[in-house]
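Data block below; observations after.
The complex appears here without one of its protein chains, the remainder shown in place.
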Amino acid sequence: MSKISTKINVGNFFEDFSIGQKIIHPLPRTITEGEVSLYIAFTGSRFALHSSDELAQEIGYNERPIDDILMFHLTFGKSVQDISLNAIANLGYAEISFPNPVFIGDTVRMESTVIGLKENSNGKSGVVYVHSIGYNEQDKEVLNFKRWVMVHKKDKETMIGINEVPTFAESTPIVEDINIPEIDMVDTNATGGEYFFEDYEVGERLNHPEGITIDDSDHTLATKLYQNNAKVHFNDHMMKSTPMGERLMYGGIVISIARAISFNGLQNAQWVYAINSGAHCNPTYAGDTIYAYTEVLDVIDHSRDDLGLLRLRTVAIKNQKSDEIESPKGEDGKYLKNVVLDLDYTVIVPKKKTKKQ
Amino acid sequence: MSKISTKINVGNFFEDFSIGQKIIHPLPRTITEGEVSLYIAFTGSRFALHSSDELAQEIGYNERPIDDILMFHLTFGKSVQDISLNAIANLGYAEISFPNPVFIGDTVRMESTVIGLKENSNGKSGVVYVHSIGYNEQDKEVLNFKRWVMVHKKDKETMIGINEVPTFAESTPIVEDINIPEIDMVDTNATGGEYFFEDYEVGERLNHPEGITIDDSDHTLATKLYQNNAKVHFNDHMMKSTPMGERLMYGGIVISIARAISFNGLQNAQWVYAINSGAHCNPTYAGDTIYAYTEVLDVIDHSRDDLGLLRLRTVAIKNQKSDEIESPKGEDGKYLKNVVLDLDYTVIVPKKKTKKQ
Partner (left out) sequence: MSKISTKINVGNFFEDFSIGQKIIHPLPRTITEGEVSLYIAFTGSRFALHSSDELAQEIGYNERPIDDILMFHLTFGKSVQDISLNAIANLGYAEISFPNPVFIGDTVRMESTVIGLKENSNGKSGVVYVHSIGYNEQDKEVLNFKRWVMVHKKDKETMIGINEVPTFAESTPIVEDINIPEIDMVDTNATGGEYFFEDYEVGERLNHPEGITIDDSDHTLATKLYQNNAKVHFNDHMMKSTPMGERLMYGGIVISIARAISFNGLQNAQWVYAINSGAHCNPTYAGDTIYAYTEVLDVIDHSRDDLGLLRLRTVAIKNQKSDEIESPKGEDGKYLKNVVLDLDYTVIVPKKKTKKQ
C-alpha cells in the first residue's frame, strides 16, 4: 500500500505570509550564451548592444551585457513558486530598477520581503505586497522591484482583518550614479538608429509598424526557460476546463515582444533604466499578433553629459495595428479589449556628443 | 540521364547484425551551453545543480554538471541510425548507468556491441540486443546501458533460426565508488527542497501536481537537437498514412518531462544514478499534457556518509491528473490507456548531515 507523501510544495496561501517575512527564492541561475540566443529567437530583438561584443566594447563595456528584460524574466521566474503559485491575479508592479548590469556567466538569485497584506472584503482572498531584490554572485543588486498579487486564502470562512497597504513612488527614482560605463562612442551604422536623446520630445508618438505572432511553443519554451512554473502557462489540459479554455501567455512575453518591436524608432535606447508601472490589460493567447506604439511621456536630462533618459509609455495591442487606436482606453475609462499591455518605463539614450563621426 | 546512387544509408536490418559485432556510432558531439539552455526550455527543469555554477561549487564541483537525462539523449541519439532506424518497436532498456559526470565543453561519443539476436517465429523480424557505452573525450565512460529493439528482416521468407537472448540484472548494480564529489553542503534555500535521504520511506507516493503540455515544435526541436533521426518523430507527411496519423513523440521527451515534474517533492534528488528499466506504455502526441507521480520502491543506504540512494518508480500519465489513478495497470494486468511511461530508476539524495546550517 502506498502512503500519500506530504512532501509536495503546494505554494503559499494568504495566511502563509506575514509583514516583514523574508523569503529566499530557490534556484540560483547561471546565465549563459544559450539564454541570450534563445531570447533573440523568442523576440527577434535587435538592440545591438546585446547582439555584439564588438559594439559593446566600442561603447565602453568589456563585453555585451544581458538584455535587461531577459534578466528580469530569469530572475523574476524564481519567485513564482513562493509568491504567486496560488495567485488569482498579478495585480501590479512598481519601482522596478536594474541597478547593475548582468553578463554571460553571472549567477543570479532573488529574495523577497513581505511589505503589505490586505485581506479582501469577501474573506476568500487577499493581496500580498512584496519587495523583491535580485543579486548576482558578488551580491550586487541587479534587480529591485515591488509587486502585488491576489492570492487565495486557505480558510475562506474566517476573517483576519489585516489591511496594511504600502505606498509606492509614482515612478522609479532616478539616481545620480547610473551604473553604465561612460559612453565612448555610438556608431549609428551599427545600432541602426540615427536619433539621440536630444531628438525626442514630450508627446511624440511612435507607431511601430511591425507585428509579431506568438505560437504555443514560442511562449511555453520561453516561460519554461525562465523556470517560471505558474500552471496557467503550461497545462492545457487544466486550462481547457476554465473559462479561458486554453493556456494563458505569461505577461512577460508580451513585454518582451513589445520592447523588441519598439526598436524601430528607439534603436539607441538600448538600456531599460526602470519600469515605473505596468498593466496586463487583457489576456494574450497563442496565435495572437502583437503590435505596439510608444509615447514619450517625459524627457529627463541627467548630470552625466553622455546620456539622458526618456520616460516612455508603450502600449501593446493584439490583432490590430498600432496606428488604428488613438488611446488604450475607451470613453468609459476601461481598456479596449485588444489592448494587452500598458507599460510605463524609463530608458537611457545617449546624447549627440557620443555619435561616432 | 541520372543514375540512382547506392550511397544512401538505409539503416541495418536483422540480418546485418551478428553476435559480438562492434558498432562505432558516428557524430561525436561537443555539449555546449546551448544544449543546457534548450533543455531547460524544453522541460522547465528546476534541479538546481544543473542551473547554477555557484550552487554546484558549494556542493563540491568545479562547475555544474550536465543533467543526466540530457546527456543520455545526446549520446543515445547517435545510435538510432545504426540500431533502430528500421525498428518496429523499442522494446526495452536495462542496466542504464551514468559512471562519470559530463560538463559543458565535453565531447561525447558512443559504441555498441551486439549481445543477443532472436528471430521472431513469423520470420519477418527479430530482436537485436545491444550493449552501448558512451565515452567522453578522455575515453571515460559516461553512459552504459543495454537495449533491445525489434527490427525488420530484409529477407522475410528465409528462417535463420537464431535465438540467443542475454539476461539482464533486475536493477542496475550499485557500486561502492560513486563518482560524484564528496557533498560539502546542500543549501535547501537554493535547491528549493528541505527533504534529505533519511526523510523518504518505502511505499511513499508523491503525487506531483504539475502538468506540462507538449506541442509539435517542442518535441521535434528537442529530438532534432539530440540528432536522433528516427523518421516517426519528424515526418508528418509519412505518418499521416499510418494508423497513428501523426508524428509520434520520442519516448525520451516523456522521460525528461516526467523527471522535471518530479522536482516537486524530490528537489534534492539531483542525480540520476541509474535507470533500472522503463516502458513506454502508450504513445504520446503533440497536445498531450503530461502528469506524473512517483513511488519510493526502495531506500538504499551507502557506505558514503554524505549520500544515500532511492529506487523510484515514476509513472507518467497523459491528460489525467496524477492523483486520479491508483495503479498504472488495470485489473487485466495491462497498462491503462492514459499511462505513457513506467520508469524504474535510482537517484542519489544527500544525507541530513550535508544540510547547510
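As written, the chains take the letters A and B, and residue 1 is the first residue of each chain.
Here, a residue touches a chain if its C-beta (ideal position, glycine included) is under 8 Å from a C-beta of that chain, and two chains touch if they have at least 3 such contacts.
Note that the structure is predicted; figures quoted are calculated from it, not measured.
Chemist: May I ask which residue of A:T43, A:N90 or A:Q227 touches the chain that does not appear here?
Modeler: Of all options in A:T43, A:N90 or A:Q227, contact with the hidden chain holds for A:T43.
Chemist: Check the options B:L27, B:A89 or B:V202 and report the residue that touches the missing chain.
Modeler: With B:L27, B:A89 or B:V202 as choices, the missing chain is touched by B:L27.
Chemist: For the chain left off this view, which of B:E15, B:E58, B:E141 or B:D216 is in contact with it?
Modeler: Considering the complete complex, B:D216 is the one touching the chain left out.
Chemist: Per the definition of touch given earlier, which of A:S52, A:N144 or A:N282 contacts the omitted chain?
Modeler: Counting the whole complex, the residue in contact with the absent chain is A:S52.
Chemist: Can you say which of B:F168, B:F234 or B:Y345 touches the chain missing from this structure?
Modeler: Among B:F168, B:F234 or B:Y345, only B:F234 touches the chain that is not shown.
Chemist: List the residues of chain B that touch the chain left out of this view.
Modeler: Residues of chain B in contact with the hidden chain: 1-5, 7-10, 24, 26-30, 32-35, 37-38, 81, 105, 107, 109, 137, 215-217, 220-225, 227, 229, 231, 234-238, 247.
Chemist: Considering the entire assembly, which residues of chain A contact the chain that has been omitted?
Modeler: On the chain A side, contact with the omitted chain comes from 32-38, 40-44, 46, 48, 51-55, 64, 189-193, 195, 199, 201, 203-213, 215-218, 221, 264-267, 287, 289, 291, 295, 319-320.
Assume only the chains that are shown with their structure count from here on.
Chemist: To the nearest 5 degrees, please report the angle of the rotation taking chain A's Cα atoms onto chain B.
Modeler: For the C-alpha superposition of chain A onto chain B, the angle is 120 degrees.
Chemist: List the centre-to-centre spacing of chain A and chain B in whole Å, with centres computed as mean CA coordinates.
Modeler: So the centroids are 36 Å from each other.
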